[in-house]
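Complex shown without one protein chain; remaining protein chains in place.
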Amino acid sequence: MTQGQPILHVESLSKRFGGLVAVNNVSFQVLEHEVMGLIGPNGSGKSTTMNMISGALKPSSGAIILKGQDLTRKKPHEIARSGVSRTFQLVRILPELTVLENVIAGGVFGHARRWGKEVETFAAELLARVGLEGQSGKPVSALTYIDQKRLELARALASEPEVLLLDEWLAGLNPSELTVGIDLIASLRQEGRTIILVEHVMDAIRSLCDRCLVINSGARIAEGTPEDVLSDPEVIRAYLGDG
Amino acid sequence: MNISALAMPGAAALLAAAACVPFVADGYWLSIAVTVLMYAALATSWSLFSGPTHYIALSTGAFFGIGGYLVGLGMSDYDQSFWAMAALAPVVATALAAVIGWATLRLSGVYFVIFTLGLAEMVRNLVSWVQNNFLGSRGLYVLTDLDETHIYWMLLAVLAAVFVFGWWLGRSRLGFALRILGNDEAVARHVGINTARTKVLMFMTTGFVAALVGAIVAPRYYYIEPNVVFSPELSFVVVIMALLGGTRKLYGPLLGVLPFTLLWEVISVSFPNATTLVLGLAFLLIVYFLPNGVTGLFGKLLAGRSS
Amino acid sequence: MDILISGLLLGGTYALIAMGLNLQYGVARIMNLANGEVLVMGALASFLAFTAASISPLITVFLVAPLAFATSWLVYRVLLLPLVRRARTQGQLEVDSILATFGMAFILVGTMVLIYPELFAYSFLAVPVDVAGTTVAANRLVAFGGAVAISLALYLWLNRSNAGLAVRAVAVSPMAAGLVGINVERISALAFAIGGTITAMGGVLISTFVTLDPSLGVIFTMKALIIVIMGGVGDIRGAIVAALILGVVETAVATLIDPGLTLAAAYTIFLLVLLFRPQGLFGRRPA
Amino acid sequence: ADPIKIGRVVHMTGPAAGGDAASHSPNVELWVSQVNGRGGLMVGGERRPVELVEYDDKSNPAEMIKAVQRLATQDEVDFLLTPWGTGFNAAAAPIFAKYGYPQISVTNITDEIEELSERFPNMFFTLGNTTGFVEGLRDTLNKLRDNGAIGNKVAMVNVADAFGIELAAVAREVLPAAGYEIVFDKSYPLGTADLSPVVKGAKATEPDAFIAFSYPPDTFALTEQAIIENLDVGAFYTAVATAFPAYAGKFGSKIEGNLGAGGVNLDLEPMTEYRTAFNALHGNQPEYWAAATYYASLQVLEQAIEGADSTDREAVTEYIKANSFDTALGTISFDKHNESKHYWTVGQWHDGQFNAVAGVGVPVAVEPVAKEGWN
Partner (left out) sequence: MLDINGLTVTYGLHAALQGVSLTASKSEIVVILGANGAGKSSLLRAVAGISEGTVSGEAALAGQSLRQMKADRIVEAGIAFVPEGRGIFGDLSVWENLMLGAYPERARASRQENLEKVVALFPKLAQRRNQTARTMSGGEQQMVAIGRAMMSNPDILMLDEPSLGLSPLLSGELFENLSRIRETGIGVLLVEQNAKRSLAIADRGYLIENGLITGADTASALLNDPAVQKAYLGSG
């Protein structure tokens, strides 16, 4: 799908933890229907940035604007309602709920809100969408790791977000599972979802991203198409290595 | 489907049967029944909040105390009727719960537990201080014409209301939000749940019920002493009964309260000189041999039969 | 000055109440609701030794220590370890240990009532001493000295010895501790036993100036829990600092405003600390 | 013969346990052993032994109510002894009334006697009322003031619990009316760990008299602090537990001249008899306040049963109302509000004994003297 207008503006965003500046004056935009990769070395501030957009952390300075709406000082639940959904770097499923209920959880209180039969039907569709049909009654503990990741993704999609934040969603998958995972995200891209993707898997970055932002020590060091940034000497030095 | 179809008329029949207890029970059994209802209402409402959220609130004593104390104060010092005070007390407690809820929202886990534990102490002290310095009362007597039968019926009504509320909650968005919150608060926030409001709302509900129960049983005590109505032990007992019964099912706490009260009674009667000691031993045995509470045991028995 | 000295003395008392629980909760992960009863047990022992055999509390304190250590150790190995082993999560353990130690508290109260149901009142070193212009009771000074000695010993042990390092490691992460070859169960038992010992010793010292009866334990348990949480679970410095803060604040409020508001003030401080540092003064951020 | 069953609810643990253990339990033991030693109570021409049924309520009023119900309906006891504490007696009153048991309450100090006795005609009051207590204290202070031992400045503190609040509230009216100036008036919460700020604060106002409406642990703590601070007053008064032998046990001669709630007249012959018997059984002295009155309440019950010659509760209740009784306190009877106006209000430690220096309707053997330092 062709990209549209910018919908998310991040302006001069910074985050300090005590003396440590985890994110330092970072600005970028995300276009509608775009998959934007956010990459960088360990500890460079990727998760911190994602956490600020989703409201888990309060920015020290800067602004985050979604479709003209200022999210900077908003609480996580308000941001979720405005249309930002996320997954977590370490999978967080709701252990005491069934598979279906886990997905419903995403569709009741967020951006698009449904309840009753409607949300059940919708959640069941999403389960099928991510490849979990027929598992809706199961306790989540019975799911394999990749299925848990799928489930988390379905939960994030259930609110029909404007922007989806995926923080190392592919981490921990083995190569064949990785192929499945990449295909799943690719199909979301086909649907025209707007996604910010944090990954260390270069294959995924290459095949999925329209555009990449590279940060190091909290500051932007490169931006452009995956090919461009991944051949940038600065990025190679700080992030990829020569291996 | 079958079970839920039976649930409504079943519950109604149970309620009707329970309402008749005062006609058949003598004083002793009635007073046990009153005790059971009191703890059942407290433990059930406690588990509406603490069950799904896993926040172990030890504030029952504080709100229960406010209920009893306000009734005593209003009737003794301001010539108010019992009914007026019994209506007012839960409102005050709910307001207080709202304030405390907001103030302690950032506390999680054990921090919340300890704060609520201290709450009864703090409220008792503040109340005593205010009374001492500004009201100067002469003993708070709650003299009404209500006897145990009336108290029993009122408590039964409260318990029934708590059950209806719990039943509704189980089907509502609020209840669902609460379950998500109890599983993972961060996830709850990020799927759009106003976790702060949800928690405070439920905390207020338990505060309301505890104060109402405190107000209703005040005539049973006749004389209200802060150090009796604001008892930390009550908070613990309620929690222990609820945990014993199991908090996953709405009827779980009731299944804890019943055997617990009876056990307590049996021990009091059989070991009049060492009641506390034997109770302690019984506690340990329960913890070791009933790790999942009475509902857990139930579940096991059912599973055992079906397999 | 007056306030500071009296406040610090009171803080010393609070430290005695809370240090043991901090070890038990911080390292062995047992929220010991029988903590106060153990303290009262220590006081009862001291009272009986003093009145029946004229043994000075300063001697009793050392007689009580090994006894408390041995029983606490046994209690942990026999009663609590099964709970620790079967608990799948920290929450489950918390619930189980609340229930179990609540039962133990009952057993201890019941036992003490059978031994001596009335007030434990005796007089030891109830003489005035002048400290920088403030009159204080010698027995409180002794207890303060005890608190200082115990916390110093504890601090050195935790930070200088191999076993102490292991204790801190278990406090931080029992799982990781197992992986570096620490016998977690033994270290937990050790921490629990030392905690019980400190609490019982505190009871002996406190009984020289506080009149107790078998049912008063719960008051000490509540205070101890508040101090431990305020200071940060598992951190000895935190418990001591929190104890001193509470002591000084309570004394200041009692002297300057109204003694009726001391507890309210204590809880306000507690709440403020938690609002601004939810993990306690020296606590660790939740992972 | 058939035993006469007597029920009692004990506070074995909890906040009320200490008072129960000091003032009630040993007297019940004494009385039962004495009565059964005689072969029992003389009813219907035969001696019927007394059989005691006891339950523990852990100081919890709800538990107490249940236990009383159980005694009444399951054990079907013939008579009930009264529980320790004002609140517990109030909570028990409806059940005593429902089953018609006479309730000869002792440790129950209130100003609501009129109203309570109207509601519960079976309820009797033996230890006095709040105002009576404060007036006794006022009269004692007056005597000391008349002697020139103290002036008008009174420092007053109270434990912020029902009992302390109530007494302090009455004192705030009674004492100024008698010309006293309350120069220090503070409350402190039950369970306060350090009372030195309270004593220091009181001392700073340079009072002539120090009055504390206190509970057992703080009675001890306040006294100890006063010794440490050398609070030099002509009158030093503490309330509950001042009369306990443990008080003298802890402080020895230092409390010479201390005033406190209660006290007994040690010169009375029946009192001496009672104390000797008590000592013979238990090997120690009873406390000097409610213990004797509780024993007296048992004697009242005993004499009423024998006097009515029946275990019919109504008859016994009527007998109590209509007659007077010879007890450890001397001869006592009840007025139209069921109140026995025979009680001591203030005692003073002297030579290791706690003698009454003020009372209502009872002889007082000694006059109060000024406290002269803490030695």
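Lettered A, B, C and D in written order, each chain numbered from 1.
Methods note: a residue touches a chain if its C-beta (ideal position, glycine included) is under 8 Å from a C-beta of that chain, and two chains touch if they have at least 3 such contacts.
What you see is a predicted model, and the numbers here were worked out from it, not measured in a lab.
> Missing chain touches which shown chains?
A, C
> Looking at the whole complex, which of A:I93, A:I146, A:L188 or A:C209 touches the chain that is not displayed?
Residue touching the absent chain, from the options given: A:I146.
> Just the residue numbers, please: which parts of chain A touch the chain that's not shown?
Touch set of chain A with respect to the missing chain: 20, 40-44, 89-90, 144-146, 168, 171-179, 200, 202-203, 238-241, 243.
> In the whole complex, what residues of chain C lie against the chain that is missing from view?
88, 162, 165-166, 168-169, 172-173, 175-185, 284-285, 287
The criterion applied here is as follows: only the chains that are shown with their structure count from here on.
> Could you work out how many touching-chain steps separate chain C from chain D at minimum?
So the least number of steps between the two chains is 1.
> Pick the chain whose C-alpha centre of mass, unweighted, sits closest to the average of all protein C-alpha coordinates shown.
B
> How many angstrom lie between the centres of chain A and chain B, each centre taken as the mean Cα position?
Chain centroid spacing, chain A to chain B, equals 43 Å.
> Do you know which chain D residues sit against two or more other chains?
Expected reply: 12-15, 59, 160, 187, 189.
> Specify, in ascending order, the residues of chain A that touch 2 or more different other chains.
Within chain A, no residue touches at least two other chains.
> Looking only at which chains touch which, which shape fits best: line, ring, star, complete or other?
Here the contact pattern is something else, fitting no line, ring, star or complete shape.
> Every touching chain pair, please?
Those chain pairs satisfying the definition are A-B, B-C, B-D, C-D.
> If you look only at chain B, which of its residues touch chain C in the complex?
It comes out as residues 54, 56, 103-104, 106-111, 114-115, 117-119, 121-122, 125-126, 128-129, 132-133, 232-233, 236, 239-240, 243-244, 273-284, 286-288, 291.
> Okay, in this complex, where on chain C does chain D touch?
2-3, 6, 9-10, 13-14, 51, 109-110, 113, 117-119, 121-123, 126-128, 135-137, 209-216, 219, 223, 247, 250-251, 254-255, 258-260, 262-263
> Any idea which chain D residues touch chain C in the complex?
Residue list for chain D touching chain C: 12-15, 17-18, 21-22, 25, 59, 157, 160, 186-189, 191-198, 200-201, 216-217, 220-221, 224-225, 227-230, 241, 244, 246-247, 249-252.
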